[in-house]
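Let me begin by handing over the structure; questions about it come next.
A single protein chain has been removed from this complex, and every other one stays in its place.
Showing chain A:
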Amino acid sequence: MAEQTARADIRREDGGKPDAAVVRDALGVGVAVGLSGFAFGVTSAGSGLTPVQTCALSLLVFTGASQFALVGALAAGGNPFTAAAGAFFLGVRNAFYGLRLSQLLALRRAVRPFAAQWVIDETTAVALAQPSRRSVRIGFTVTGLTLYVLWNLTTLLGAVGAQAVGNTDAWGLDAAGPAVFLALLAPMLKTTTERAVAGAAVVLGLGLLPVLPAGVPVLVAALAAPAVLYAEGRRKDHGKGTAGDDVQNGDRNDAQNDAPREDR
């Protein structure tokens, strides 16, 4: 109740949110998530990548889930293209963040290629929460800059540190990767649809492991998403009378609410 009142107050001051408050929000997200580059550096080194390769990933790919997926697939012996395909599919969601952000940021075309590298879960989450164009831009820029700098610094520290440690498995560091994935996945499991997709993907991913080349089972498991959507669509077609429009509107709202999501 108190929370609702507070939110209403913020709404009323739309456009008047002080820059310092935006910067504070952005720094909070940027610092907290930026530090977890350490976990990536360690995991990547444990997967057999050199510090230079590990740092190249954080500098050039800069989207956490894809980076973890790639080094995991390479460690499992996947060929470079299947490994990259899994990482790419995880990165596709950023295109949808970009769609929303491009309307809010209203950047000049010449600036877009530079802003693009920062279009990720965290910058989207912070930017979408802002009331005005000015604060959207500040939120996006401060979150992006903080995260980019910290994520790359902590990646370097993790990669070099892991080499010094030696056998990362003995320290349990091979559990960091799956724990990161679980932490990313948990907030997405909001409805039975998401849970059904996750369950089917687990079955496919584990069941196909012995029979398909490394890296391929994950790609097949991705088909759980369209399969469940298709099954859901058929079931709705069966059961509906006049509810069609409602369902469509509901879906659209869901998709919008899904956009900002915690990553890394």
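Please note the rule applied: a residue touches a chain if its C-beta (ideal position, glycine included) is under 8 Å from a C-beta of that chain, and two chains touch if they have at least 3 such contacts; residues count from 1.
Criterion: contacts and distances are computed from a predicted model.
A chain of the complex is left out here; the name its UniProt entry carries, from "Carbon monoxide dehydrogenase", "Branched-chain amino acid transporter AzlD", "Secreted protein" or "Glutamyl-tRNA(Gln) amidotransferase subunit A", is "Branched-chain amino acid transporter AzlD". From the set A:A76, A:L128 or A:L157, the residue in touch with the chain omitted from the display is A:A76, counting the whole complex. Hidden from this view is one chain, which touches chain A at 32-33, 35-36, 39, 48-49, 53, 56-57, 60-63, 65-66, 68-70, 72, 74, 76-77, 79-81, 83-84, 86-99, 101-103, 107, 109, 112-113, 115-117, 119-120, 169-186, 188-189, 193-194, 197-202, 204-206, 209-210, 214, 217-218, 221-226, 228-229, 248, 251-252, 254-255, 258, 262, 264.
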